[in-house]
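Left out: one protein chain. Kept in place: all the others.
Order of writing sets the chain letters: A, B and C. Residues in each chain are counted from 1.
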Amino acid sequence: MSDRPASDPPARLARWEQRTEVPLFVAGLLFLTGYAVRVLTPHDDEPWNDLALILVWSTWLLFLVDYGTRLRLSGLGARFVRVHWLDTLVLLLPLLRPLRMVKVYTAVQQRRDRPRLSLYARVMSYASLTAALLGFAASLAVYHLEHTAPDASIRTFGDAVWWACATLTTVGYGDVAPVTFWGRTVATGLMAGGLALLGAVTGSFSSWLIQVFTREDEKRPPGRG
Amino acid sequence: MSDRPASDPPARLARWEQRTEVPLFVAGLLFLTGYAVRVLTPHDDEPWNDLALILVWSTWLLFLVDYGTRLRLSGLGARFVRVHWLDTLVLLLPLLRPLRMVKVYTAVQQRRDRPRLSLYARVMSYASLTAALLGFAASLAVYHLEHTAPDASIRTFGDAVWWACATLTTVGYGDVAPVTFWGRTVATGLMAGGLALLGAVTGSFSSWLIQVFTREDEKRPPGRG
Amino acid sequence: MSDRPASDPPARLARWEQRTEVPLFVAGLLFLTGYAVRVLTPHDDEPWNDLALILVWSTWLLFLVDYGTRLRLSGLGARFVRVHWLDTLVLLLPLLRPLRMVKVYTAVQQRRDRPRLSLYARVMSYASLTAALLGFAASLAVYHLEHTAPDASIRTFGDAVWWACATLTTVGYGDVAPVTFWGRTVATGLMAGGLALLGAVTGSFSSWLIQVFTREDEKRPPGRG
Partner (left out) sequence: MSDRPASDPPARLARWEQRTEVPLFVAGLLFLTGYAVRVLTPHDDEPWNDLALILVWSTWLLFLVDYGTRLRLSGLGARFVRVHWLDTLVLLLPLLRPLRMVKVYTAVQQRRDRPRLSLYARVMSYASLTAALLGFAASLAVYHLEHTAPDASIRTFGDAVWWACATLTTVGYGDVAPVTFWGRTVATGLMAGGLALLGAVTGSFSSWLIQVFTREDEKRPPGRG
């Protein structure tokens, strides 16, 4: 790949991204935790709730600083916003942050010394982890938006998690479903993102299983088959 | 491909198709806009509504002229109707026009100078764009056909869009669903078309993800892995 | 393939199968028509109904004669029942006959002279045709079994077709669903068979689309890309 330096992002940007990816992933988890505390303990007078609010805003400030730095380092100016549209979207909707996890995952893998997973196993674990985090974020958001609606069927956080599982796997029982405009918007996003991720899990599992059976054939002594 | 001239359509037809594809795509969008205005503002006395009606009929006339020209240029005579059955179907049901977008999309890509997307990214963006347009057209048609039915569950355009999303992703909650014969016919068409398109999105995403992970492996210095 | 004569069925059986496949396919369509008339016109005193009953039994006798002849020609004796278990199942449940259509389809293709479809197009058309026939057969059977049940939601044949479409595409709204034991058994069969067939349609469409986009790349003059 070293013979195509023009299409690569500048080296300083690459170094910045490599250094910040794990801290930003931790910040993403903290953001999700803070948001979860805000949503699940809705009594505004508790100290935990204020702490969670501070956590949400400070991690979001971190994301903003990172976005600004990368915009400056890239040398693209305002074009950065359009070229890196996924990053811009993730900055505005930090609950989508799990979608940017692919780099973190490989970074973590690189630092460990133990024998690495096979290609399909890595795709599967990445896609299912991202789908699980997206599903958790969507459960929180849908519970937040729905549980006070007059004719809501999603009334507890358990209902929201159950709904997210049935949606991500495209089972869609319909016993609980969002009824408000914003709840349905979040649901549409979860369907679109989750469907592709789960398709990747299924496809990789299928390829992996075929690989396992092919290897079993090769291991077998030819005289016995 | 230049060594198989017999199986290619005549050169004049090809030139006509290349020239008309972008105008026809714009006409398709105008048709959809006109139909949307007709369906969503159902008061017949407004000036916008008359304008929309004129738009719908004039764009459809354009489609008819294009179909007639291609029939004549092809030199196939009446066989054109059967050989190009998808075009005939799209002429009769202009809401299916998004299905013919594949040529437009590549034509647009050819005219731009910026580095082109990878194969999987193009399949994904083509299939999801087509699915979105088909879903929008089906939402309009189902809303049109259903919202006055006595026991309808699809009562607003928002319900119709929500139903189309749940149908295209095969989630199918069933909280809203068509109840009339024609509404269900449109729904069956959306299921058939949308399922294949979404399958293409999922399959391409899966292949793309496996490609990304394979590249990460290649980039890594072998001494560290 | 000519160097593995031992694994091929004997030549006489192959000739019998080649000669009978189109007549048997026609007989299968007649069986389905007869069953449809029986189910959809439930008044036993009409002449059409008696005719349909005769049609159903005489076509089934044809299937029995074909099965017996093939059993004899194969030289397998009673092992034929187990080795050709799909044929045995199709004999006992003639509504599953669409599953044996793969040979008919290629036979029809062989006799025609026009340029043949591409591989993916043939898989798609075979799988969707089989799925459509299976869905029609399942609609008839489920309507037959369900419409007199006390708490049935499938009350008309239109409901049954709508239910079959939603089931085959795995959308599964659940607005209509079988409630009796035998209705649910038929439904389970439709899910199992239809899911695999629709998966083949989706997979082939995805591969075909990737092929189309790859060809577009090759056609393009390299200087403009």
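The definition used in the following text is that a contact is a pair of C-beta atoms (placed from the backbone, for glycine too) under 8 Å apart; a residue touches a chain by one contact, two chains touch by 3 or more.
No experiment lies behind these values; they were computed from the predicted model shown.
Asker: Can you tell me which of C:62, C:95, C:127 or C:209 touches the chain that was removed from the display?
Answerer: With C:62, C:95, C:127 or C:209 as choices, the missing chain is touched by C:127.
Asker: By the contact definition given up top, give the residues of subunit B that touch the hidden chain.
Answerer: The missing chain touches subunit B at positions 170-174.
Asker: At which residues does subunit C meet the chain that is not included here?
Answerer: 1, 7, 102, 106, 110, 116, 119-120, 122-123, 126-127, 166-167, 170-174, 177, 179, 181, 184, 187-188, 191-192, 195-197, 199-200, 202-204, 207
Asker: Taking the full complex into account, what residues of subunit A touch the chain not shown?
Answerer: Missing-chain contacts on subunit A: residues 115, 158, 162, 165-166, 169-175, 198, 201-203, 205-207, 209-210, 212-220, 224-225.
The working rule: only the chains that are shown with their structure count from here on.
Asker: How would one label the connectivity among the chains shown: line, ring, star, complete, or other?
Answerer: Chain contacts: complete, every pair touches.
Asker: How many degrees of rotation carry the C-alpha atoms of subunit B onto those of subunit C, rounded to the nearest 5?
Answerer: So the angle, rounded to a multiple of 5, is 90 degrees.
Asker: What is the distance, in whole Å, between the centres of subunit B and subunit C, each centre taken as the mean of its C-alpha atoms?
Answerer: Spacing between the chain centres: roughly 29 Å.
Asker: Approximately how many whole Å separate the CA-defined centres of subunit A and subunit C?
Answerer: 41
Asker: Return the residues of subunit B touching two or more other chains; collapse runs of consecutive numbers into ranges.
Answerer: Residue numbers touching two or more other chains: 166, 170-174, 202-203, 207.
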